[in-house]
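The complex appears here minus one protein chain, its other protein chains still in place.
So, chain A:
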Amino acid sequence: MAKTTASDAQALIRSLRSAYASTPTNLKIIDLYVVFAVLTAIIQVAYMGIVGSFPFNSFLSGVLSCVGTAVLAVCLRIQVNKDNKEFKDLPPERAFADFVLCNLVLHLVIMNFLG
């Protein structure tokens, strides 16, 4: 029973890998950025677990900047992905400009909140 589930899991991972390999490079770069941001957030949460959460506003601003920029990158990926029919007529330059603007606002607020 365990062997079949193990081989199931292996087959799952293999098919995921092969399917993912076919995505275009620009999307892979965005995915890498998202993974980096989420990892940074996890590291910050682990650090908070060790040393405590004072000052709370700094902790929140750090974590939320990582989470926020990850989420915005995912939105950019959605808008730039050619397979999404809804965003067919959205030029990628506009998507990127929106992404930059939202990041700018996000980081300005973070800098105010950092204390």
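Note that a residue touches a chain if its C-beta (ideal position, glycine included) is under 8 Å from a C-beta of that chain, and two chains touch if they have at least 3 such contacts; residues count from 1.
One rule holds for everything that comes next: contacts and distances are computed from a predicted model.
Choosing from "Histidine-containing phosphotransfer protein", "Dihydropyrimidinase-related protein 1", "DNA-directed RNA polymerases I and III subunit RPAC1" or "Oligosaccharyl transferase STT3 subunit protein", the protein name stored in UniProt for the chain missing from the display reads "Oligosaccharyl transferase STT3 subunit protein". Touch with the hidden chain on the side of chain A covers residues 8-9, 11-12, 15-16, 19-20, 56-57, 60-61, 64, 67-68, 71-72, 74-76, 78-79, 83-84, 86-87, 90, 95, 98-99, 101-102, 105-106, 109-110, 112-113.
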